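Note that one protein chain is taken out, while the other chains of the complex remain in position.
Right after this comes subunit A.
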Amino acid sequence: MASCRQWISSATRQCRSGLAQQQPRPFSTSAPVAAFRSIFADNNDSSNAPTTSNARRSRSGPRPSSSSNSNEALYGLLTEGVERGGPLSAEEQRQVMEQQGLGARAYVKDLRATATTDNYLRQMPRRWRTGDVYAPRDMSPAEMRKWRQGRRPTKDIVDMLGFNPLDNYKNFSLISEFMTTMGRIKHSTDTGLRPVNQRKMAKAIRRAVGMGLHPSVHRHPEILRLSRHGLPTASIPTPSDPSQNRL
(Lines give C-alpha, C1' and ligand atoms only; values in the text may rest on other atoms or scores of the structure.)
Protein backbone atom coordinates (compact mmCIF):
# COMPACT_ATOMS: atom_id res chain seq x y z
CA MET A 1 0.00 0.00 0.00
CA ALA A 2 2.81 2.31 0.87
CA SER A 3 4.26 2.54 -2.60
CA CYS A 4 0.90 3.31 -4.14
CA ARG A 5 0.81 6.51 -2.17
CA GLN A 6 2.55 8.88 -4.45
CA TRP A 7 0.69 8.21 -7.63
CA ILE A 8 -2.58 7.55 -5.98
CA SER A 9 -2.64 10.72 -3.95
CA SER A 10 -3.49 12.86 -6.93
CA ALA A 11 -6.16 10.44 -8.06
CA THR A 12 -7.60 10.44 -4.57
CA ARG A 13 -7.76 14.16 -4.43
CA GLN A 14 -9.48 14.28 -7.75
CA CYS A 15 -11.90 11.57 -6.70
CA ARG A 16 -12.66 13.35 -3.50
CA SER A 17 -13.03 16.70 -5.09
CA GLY A 18 -15.36 15.07 -7.55
CA LEU A 19 -17.51 14.03 -4.63
CA ALA A 20 -18.10 17.56 -3.55
CA GLN A 21 -18.43 19.16 -6.94
CA GLN A 22 -19.27 17.84 -10.34
CA GLN A 23 -16.20 18.72 -12.35
CA PRO A 24 -16.54 19.28 -16.06
CA ARG A 25 -15.77 15.99 -17.73
CA PRO A 26 -12.73 16.04 -20.02
CA PHE A 27 -14.61 14.54 -22.93
CA SER A 28 -18.29 14.64 -23.42
CA THR A 29 -19.95 11.71 -25.07
CA SER A 30 -21.92 14.03 -27.24
CA ALA A 31 -18.79 15.31 -29.01
CA PRO A 32 -18.37 12.39 -31.44
CA VAL A 33 -22.06 12.44 -32.19
CA ALA A 34 -21.82 16.12 -33.02
CA ALA A 35 -18.80 15.43 -35.18
CA PHE A 36 -20.67 12.82 -37.16
CA ARG A 37 -23.59 15.13 -37.48
CA SER A 38 -21.32 17.81 -38.88
CA ILE A 39 -20.05 15.43 -41.56
CA PHE A 40 -23.51 14.69 -42.79
CA ALA A 41 -24.45 18.32 -42.50
CA ASP A 42 -21.64 19.08 -44.91
CA ASN A 43 -22.87 16.47 -47.30
CA ASN A 44 -26.45 17.51 -47.36
CA ASP A 45 -26.94 21.11 -46.57
CA SER A 46 -24.38 23.81 -46.00
CA SER A 47 -26.88 26.16 -44.40
CA ASN A 48 -26.94 23.93 -41.32
CA ALA A 49 -23.96 25.61 -39.70
CA PRO A 50 -21.91 23.17 -37.59
CA THR A 51 -20.82 24.60 -34.29
CA THR A 52 -18.20 22.13 -33.15
CA SER A 53 -14.59 23.11 -33.40
CA ASN A 54 -13.81 19.80 -35.09
CA ALA A 55 -16.00 20.63 -38.02
CA ARG A 56 -14.63 24.13 -38.28
CA ARG A 57 -11.08 22.87 -38.42
CA SER A 58 -11.83 20.22 -40.97
CA ARG A 59 -13.25 22.90 -43.22
CA SER A 60 -10.25 25.13 -43.05
CA GLY A 61 -7.95 22.12 -43.46
CA PRO A 62 -6.43 21.16 -46.78
CA ARG A 63 -8.74 18.18 -47.18
CA PRO A 64 -11.96 19.12 -48.96
CA SER A 65 -14.64 18.47 -46.41
CA SER A 66 -17.38 18.37 -48.99
CA SER A 67 -16.36 14.89 -50.09
CA SER A 68 -19.20 12.69 -51.08
CA ASN A 69 -17.69 9.71 -49.35
CA SER A 70 -18.47 9.79 -45.66
CA ASN A 71 -15.71 7.28 -44.92
CA GLU A 72 -13.18 9.69 -46.32
CA ALA A 73 -14.65 12.46 -44.24
CA LEU A 74 -14.32 10.28 -41.15
CA TYR A 75 -10.73 9.56 -42.03
CA GLY A 76 -10.12 13.26 -42.42
CA LEU A 77 -11.68 13.79 -39.02
CA LEU A 78 -9.32 11.25 -37.51
CA THR A 79 -6.15 12.51 -39.17
CA GLU A 80 -6.73 16.22 -38.85
CA GLY A 81 -4.22 18.09 -36.80
CA VAL A 82 -1.63 15.37 -37.20
CA GLU A 83 0.16 17.54 -39.74
CA ARG A 84 0.61 20.21 -37.13
CA GLY A 85 1.14 18.41 -33.83
CA GLY A 86 2.70 15.04 -34.64
CA PRO A 87 6.40 14.12 -34.75
CA LEU A 88 8.37 15.10 -37.82
CA SER A 89 8.45 12.75 -40.76
CA ALA A 90 11.76 11.64 -42.26
CA GLU A 91 11.43 14.15 -45.08
CA GLU A 92 10.73 17.00 -42.68
CA GLN A 93 13.64 15.96 -40.50
CA ARG A 94 15.90 16.08 -43.50
CA GLN A 95 14.69 19.57 -44.33
CA VAL A 96 15.32 20.74 -40.79
CA MET A 97 18.82 19.32 -40.91
CA GLU A 98 19.51 21.08 -44.17
CA GLN A 99 18.28 24.34 -42.74
CA GLN A 100 20.63 23.92 -39.83
CA GLY A 101 23.50 23.68 -42.28
CA LEU A 102 24.31 20.04 -41.81
CA GLY A 103 25.32 18.18 -44.89
CA ALA A 104 23.90 14.96 -46.26
CA ARG A 105 26.74 12.94 -44.76
CA ALA A 106 26.12 14.22 -41.26
CA TYR A 107 22.44 13.55 -41.76
CA VAL A 108 23.03 9.92 -42.78
CA LYS A 109 25.37 9.44 -39.84
CA ASP A 110 22.79 10.91 -37.52
CA LEU A 111 20.06 8.67 -38.91
CA ARG A 112 22.23 5.61 -38.56
CA ALA A 113 23.03 6.42 -34.93
CA THR A 114 19.35 6.97 -34.18
CA ALA A 115 18.45 3.66 -35.79
CA THR A 116 21.12 1.87 -33.77
CA THR A 117 19.83 3.44 -30.58
CA ASP A 118 16.28 2.46 -31.40
CA ASN A 119 17.30 -1.10 -32.12
CA TYR A 120 19.12 -1.41 -28.82
CA LEU A 121 16.31 0.25 -26.92
CA ARG A 122 13.88 -2.26 -28.35
CA GLN A 123 15.85 -4.90 -26.52
CA MET A 124 15.66 -2.97 -23.26
CA PRO A 125 11.94 -2.70 -22.58
CA ARG A 126 12.29 -2.00 -18.88
CA ARG A 127 11.05 1.45 -17.84
CA TRP A 128 13.39 2.33 -15.03
CA ARG A 129 11.92 4.19 -12.11
CA THR A 130 13.90 6.50 -9.88
CA GLY A 131 15.14 4.57 -6.87
CA ASP A 132 15.23 1.17 -8.53
CA VAL A 133 18.23 -0.93 -7.62
CA TYR A 134 20.02 -2.64 -10.45
CA ALA A 135 22.66 -5.32 -10.52
CA PRO A 136 24.50 -6.55 -13.64
CA ARG A 137 21.99 -9.40 -13.90
CA ASP A 138 19.15 -6.90 -14.40
CA MET A 139 20.78 -5.73 -17.62
CA SER A 140 21.03 -9.23 -19.07
CA PRO A 141 18.89 -10.16 -22.10
CA ALA A 142 17.18 -12.97 -20.16
CA GLU A 143 16.04 -10.53 -17.50
CA MET A 144 15.07 -7.84 -19.99
CA ARG A 145 12.89 -10.27 -21.91
CA LYS A 146 10.69 -10.68 -18.87
CA TRP A 147 9.77 -7.00 -18.96
CA ARG A 148 8.37 -7.34 -22.42
CA GLN A 149 5.26 -9.34 -21.63
CA GLY A 150 2.51 -7.90 -19.54
CA ARG A 151 0.86 -9.87 -16.79
CA ARG A 152 -2.68 -9.71 -15.62
CA PRO A 153 -3.40 -7.06 -13.03
CA THR A 154 -3.35 -8.48 -9.53
CA LYS A 155 -5.48 -5.76 -8.00
CA ASP A 156 -9.14 -5.10 -8.63
CA ILE A 157 -9.12 -1.58 -10.02
CA VAL A 158 -12.84 -1.07 -9.35
CA ASP A 159 -12.40 -1.92 -5.69
CA MET A 160 -9.29 0.21 -5.54
CA LEU A 161 -10.93 3.34 -6.93
CA GLY A 162 -14.28 2.64 -5.31
CA PHE A 163 -16.63 3.44 -8.18
CA ASN A 164 -19.65 1.65 -9.53
CA PRO A 165 -19.18 0.54 -13.17
CA LEU A 166 -22.91 0.80 -13.81
CA ASP A 167 -22.79 4.54 -13.10
CA ASN A 168 -20.08 4.93 -15.72
CA TYR A 169 -21.70 3.46 -18.81
CA LYS A 170 -21.30 6.84 -20.54
CA ASN A 171 -17.58 7.01 -19.80
CA PHE A 172 -16.32 5.65 -23.09
CA SER A 173 -12.65 5.75 -22.14
CA LEU A 174 -13.43 3.50 -19.19
CA ILE A 175 -15.62 1.21 -21.28
CA SER A 176 -12.92 0.95 -23.94
CA GLU A 177 -10.40 -0.19 -21.38
CA PHE A 178 -12.44 -3.30 -20.71
CA MET A 179 -13.17 -4.16 -24.35
CA THR A 180 -10.91 -5.68 -26.97
CA THR A 181 -10.22 -3.87 -30.22
CA MET A 182 -12.73 -6.20 -31.83
CA GLY A 183 -15.42 -5.00 -29.47
CA ARG A 184 -15.62 -8.03 -27.22
CA ILE A 185 -15.80 -7.81 -23.45
CA LYS A 186 -12.46 -8.74 -21.92
CA HIS A 187 -12.27 -11.81 -19.73
CA SER A 188 -11.72 -11.40 -16.02
CA THR A 189 -8.31 -13.04 -16.38
CA ASP A 190 -7.32 -10.01 -18.43
CA THR A 191 -9.12 -7.36 -16.43
CA GLY A 192 -8.23 -8.69 -12.99
CA LEU A 193 -11.65 -7.80 -11.62
CA ARG A 194 -13.34 -9.96 -9.04
CA PRO A 195 -16.51 -11.69 -10.24
CA VAL A 196 -18.94 -9.12 -8.82
CA ASN A 197 -17.16 -6.23 -10.48
CA GLN A 198 -16.61 -8.14 -13.70
CA ARG A 199 -20.35 -8.73 -14.00
CA LYS A 200 -21.07 -5.06 -13.30
CA MET A 201 -18.51 -3.93 -15.83
CA ALA A 202 -19.84 -6.32 -18.46
CA LYS A 203 -23.32 -5.02 -17.84
CA ALA A 204 -22.16 -1.44 -18.24
CA ILE A 205 -20.51 -2.33 -21.55
CA ARG A 206 -23.62 -4.09 -22.82
CA ARG A 207 -25.68 -1.11 -21.74
CA ALA A 208 -23.41 1.37 -23.54
CA VAL A 209 -23.42 -0.71 -26.72
CA GLY A 210 -27.14 -1.30 -26.53
CA MET A 211 -27.87 2.38 -26.18
CA GLY A 212 -25.70 3.15 -29.18
CA LEU A 213 -23.21 5.16 -27.14
CA HIS A 214 -20.29 2.91 -27.91
CA PRO A 215 -19.37 1.02 -31.07
CA SER A 216 -19.48 -2.75 -30.83
CA VAL A 217 -16.93 -3.54 -33.51
CA HIS A 218 -13.93 -1.35 -32.71
CA ARG A 219 -12.70 1.41 -30.45
CA HIS A 220 -14.65 4.59 -29.87
CA PRO A 221 -13.84 7.19 -32.58
CA GLU A 222 -12.95 9.75 -29.95
CA ILE A 223 -10.41 7.35 -28.45
CA LEU A 224 -8.95 6.75 -31.90
CA ARG A 225 -8.65 10.47 -32.49
CA LEU A 226 -6.95 11.08 -29.16
CA SER A 227 -4.53 8.21 -29.58
CA ARG A 228 -3.60 9.53 -33.01
CA HIS A 229 -2.67 12.83 -31.44
CA GLY A 230 -0.82 11.10 -28.65
CA LEU A 231 -3.17 12.54 -26.04
CA PRO A 232 -4.10 10.65 -22.89
CA THR A 233 -7.41 8.88 -23.25
CA ALA A 234 -8.15 8.22 -19.60
CA SER A 235 -10.75 10.10 -17.66
CA ILE A 236 -11.80 9.97 -14.05
CA PRO A 237 -14.68 7.64 -13.27
CA THR A 238 -17.66 9.23 -11.59
CA PRO A 239 -17.47 8.44 -7.89
CA SER A 240 -20.45 6.63 -6.50
CA ASP A 241 -22.84 8.36 -4.15
CA PRO A 242 -21.23 8.58 -0.69
CA SER A 243 -24.42 7.34 0.90
CA GLN A 244 -23.96 4.05 -0.93
CA ASN A 245 -20.41 3.47 0.22
CA ARG A 246 -21.35 0.43 2.18
CA LEU A 247 -19.48 -2.83 2.08
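The working rule: a contact is a pair of C-beta atoms (placed from the backbone, for glycine too) under 8 Å apart; a residue touches a chain by one contact, two chains touch by 3 or more; residues count from 1.
Simple rule for what comes next: contacts and distances are computed from a predicted model.
K.L.:
Would you mind picking the UniProt name of the chain not drawn here, from "Mitochondrial ribosomal protein MRP51", "Metaxin", "Cytochrome c oxidase assembly protein cox19" or "Transcription initiation factor TFIID subunit 8"?
P.N.:
"Mitochondrial ribosomal protein MRP51"
K.L.:
Just name the one of A:Thr116, A:Thr180 or A:Ser227 that touches the chain not displayed here.
P.N.:
Hidden-chain contact among the options goes to A:Thr116.
K.L.:
What residue numbers in subunit A mark contact with the hidden partner chain?
P.N.:
Residues in contact with the chain left out: 1-9, 11-13, 15-21, 23, 87, 113-114, 116-117, 120-121, 124-135, 137-138, 143, 146-155, 157-163, 239, 245-247.
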